[in-house]
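Only one protein chain is missing; all other protein chains are in place.
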Amino acid sequence: MRNDTITRRGFLGLTAAAGASSLLSGCGGTASDGKRHVEVVTYKQEAVKIFERLQDEFNATHDDIVVSITCPNNATTVMRTRFIREDYPDIIGIGGDISFSNFIDAGILADVSDFEGLGHVKPAYLDILETLEFVPTEGTFGVPYMANAAGVLYNRQMFRGHGWDIPTTWQEFIDLCETIRAAGILPLYFGFKDTWTTLAPWNALAIELAPSDICQQVNAGRTTFTEHYRETAEKIQALLAYGEDGPFAYGYNDACTAFARGESAMYTIGSYAVPQILSVNPEMDIDSFVMPGNDSSDGQVLNSGVDLQFCVMEACPDKEAAYEVLSFLLEHDNMQTYVDDQNAVPCTTDDFDLPDMLDGMRDYIEEGRMADFQDHHYPSEMDVAGQIQTFLIEGDVDAFLAKFDADWTRYNRDIIQKVQDYYATQA
Amino acid sequence: MPEKVKERFNWPITIALIIGLVTVLFPLYMTVVIAFKQPSEMTNSIQGILSLPAHWSLQNFRDAMVVTDFWRSLFHSLLITGVTMVLTILIHSTAGYAIGRNMGDNPRFRLAYYYITSGMFVPFAILMMPLVKQTAQLHIDNLFGVILCYLVFYMPMNVLLYTGYLKNIPLALEEAARVDGASTWTTYWQIIFPLMKPMHATVAVLTALGTWNDVMTPLVIMSGGGMNTLPLAQLTFQTQFGTNYNLAFASYLLALLPILIFYLFAQKQIINGVVNGAVK
Partner (left out) sequence: MGSTSKKRTFLIMLIPILVLFFCFNTLPLIRGLIYSFTNFRGFGGYDWVGLRNYVDLLGDARVGNSYLFTFKLALAATLLVNVASLVMALALDSKIKFKSALRGLYFIPNILGALVVGYIFNYFFTYIVPFLTNTTSILADARHAWIAIVIVCAWQSIAMNTIIYISGLQTVPEDVYEAGSLDGATGWNKFRYITFPLIMPFFTINMVLCMKNFMMVFDQIMALTQGGPAQSTESISFLIYNNGMAGGQFGFQSANAVVFFILIVTISVLQMRFLSSREEQL
């Protein structure tokens, strides 16, 4: 969803955005002051304050290395234009999505498998990064830092007041929606005018109803989306009945405001929406649960992906210094600071205090029962979000699935070629 | 004719224009009201959006100024816009003059006219990456490069405007000057350039407006350079999953003022131009 949301939500940019406040311009390698310089560019503009603090702390405690961490808004554009100029930062902080896959494929990321810090990263997240490679590639190309989780946010106070229980199967979820509606309250809010929001329920359902490696399987020519996405499509369509009237008229911001004002009991979105909701209603008690997509009570998995990882660029001249910066960022207290401020899910095995609104997902997180957002494998130019919105407006499952398969082969032609060449040489 | 000084106003048109203002004032009202509100006052209801803020406080404006590093960003914006505008007027009017006076009988100038004006239709997205690379190779991935890009981007439109305007300036004026022995340059600077004042003001307004609000060019040309213009700084209000509309609107209102003042000044020049000048 990452890549997609940047292009769709970052409309102010019509474009994009340069840095927050005054950015320190840094450059890699050793500079005239005899110190080793490490430049980190992350795409987490909302975390700019934290990273400024971490940067200053690092510089105060390290004599030989100077780090500069910047968080430009719509960093995709900033990073891309810098790549074009071959003006590479040393480390980039990006999401685990298809641009990461593309960067690996383009050979601009360095193998960091010799970085010790990887030892205490949860294996589940390292696996997620592996599956993002178009074809199995030797090495590890990112250090997972923070994850996000998506499912259903709910108004805890409202749920307690009515004595509603958290559903664990699809049937229970539908029953709950009926109960809420019977109580005269709108069960769900969608905000599907902003197409990317359709991906939140879509992903949450798809991970439970379709194989987690469906995209790789399709690329390898083993199956089709028509075969595996039908149930997901039908279920997301079924949800429409429990949302606001005319969900395509209201956007993400409307949905956040409506949910914050108690106009709906639940909201199918990720934990990332919480700050926006709280800005409207700072007193609100929000919790979340895993969207139950199927009917086996132990078959639920949490929709969680790598939200922020650090990748060392191939062009980085001083990998050792870069590792030192990474080790610092991965220190427990520094991560906790980030978790507290951003409501994020840390990717390492240390003990953390998790934010309240993740209460309902805590067990899944601790047990590592999770699956990556499927849209992290969708090419942004295919605009799957727009296709889901189109399908929800028009309601034709068959047409949607047929188009999905046709477009997939069209937009992934070069990747499919690459995958099939790979398997041909393997065989 | 001193009686003429006593102007008779056309009241029906004045009133019609005042009524039409609602199309501008209503959105402006919403902008102002939102700029004064707190995020917690935002609702999805019509009464909610139209109601006045609970407290009138300039805090949003103060916060917005801090977040955008207002004075520094303003300075950069003024610098880029100002320099672009001056160079634009000097260079593009010259080009417009050279082309406009010759394209009638000289196919090479006509070709130049079509060559430049066709540049207007090149989608910026296709130029962007090559330009980024080119400016970096020339080491002008900075303010200077941005201004240079603007000079080229606005050239087609401005050449179109200047050549169009020249059509209404009689050749006789220049010929008279030339008979007096003035060179082409002198004729241009002393007679034609001042005559084009209304068009200079128009070009200035259009160019200034385009550069003032532009995000893309400074972003991609200077990306990572650390120099923020106002529109770049304003992007801070919009993060991936949340937008602080209240601060953003306050900031936009602040950014609107300089250009509005400039426009009011420029539009006087548009009117006081040719009519009072030499065209008789």
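Note that the chains are named A and B in the order they appear, and that numbering of residues resets to 1 at the start of each chain.
Following the convention adopted for this analysis, a contact is a pair of C-beta atoms (placed from the backbone, for glycine too) under 8 Å apart; a residue touches a chain by one contact, two chains touch by 3 or more.
All figures in this text were calculated on a predicted structure; none of them were measured in a lab.
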Review point. Out of all the chains shown, which come into contact with the hidden one?
Key: A, B
Revision key, fill the gap. Considering the complete complex, of A:D165, A:E381, A:D398 or A:D421, the missing chain is touched by A:E381
Revision key, fill the gap. Of the candidates B:P39, B:P198 or B:P218, the residue in contact with the absent chain is B:P198
Study note, to complete from the structure: Given B:M30, B:V66 or B:A176, the residue that touches the chain left out of view is B:M30
Review point. Residues on chain A that touch the omitted chain in the whole complex?
Key: 3, 6-8, 11-12, 14, 76-77, 80, 83-84, 98, 102-103, 105-108, 193-195, 246, 248-251, 254, 379-381, 383, 386-387, 389-390, 393-394, 410-411, 414
Point to revise | Interface with the unshown chain - residue positions in chain B | key: 7-11, 13-14, 16-18, 20-21, 23-25, 27-28, 30-31, 34, 44-46, 49, 91, 94-95, 97-99, 101-102, 109, 112, 114-123, 125-131, 133-134, 148-149, 151-152, 155, 157, 160-161, 164-165, 167-169, 178, 183-185, 198-199, 201-202, 205-206, 209, 212-213, 231, 234, 237-238, 243, 245, 248-249, 252, 255-256, 259-260, 263-264, 267-268, 270-271, 273-275, 279-280
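Keep in mind that, in the parts below, only the chains that are shown with their structure count from here on.
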**Study point:** Whole-Å gap separating chain A and chain B, where each centre is the average of the chain's CA atoms
**Key:** 39
Revision key, fill the gap. Listed in rising order, chain A residues that touch chain B in their complex are 5-6, 9-10, 12-25, 41, 45-46, 70, 72-74, 77-78, 81-82, 84-87, 250, 252-254, 256-258, 261, 263, 272-273, 275-276, 279-282
Review point. In the complex of these two chains, what residues of chain B are touching chain A?
Key: 39-40, 42-44, 67, 69, 72, 128-129, 132-133, 136, 141, 215-216, 218-220, 222-226, 228, 232-245
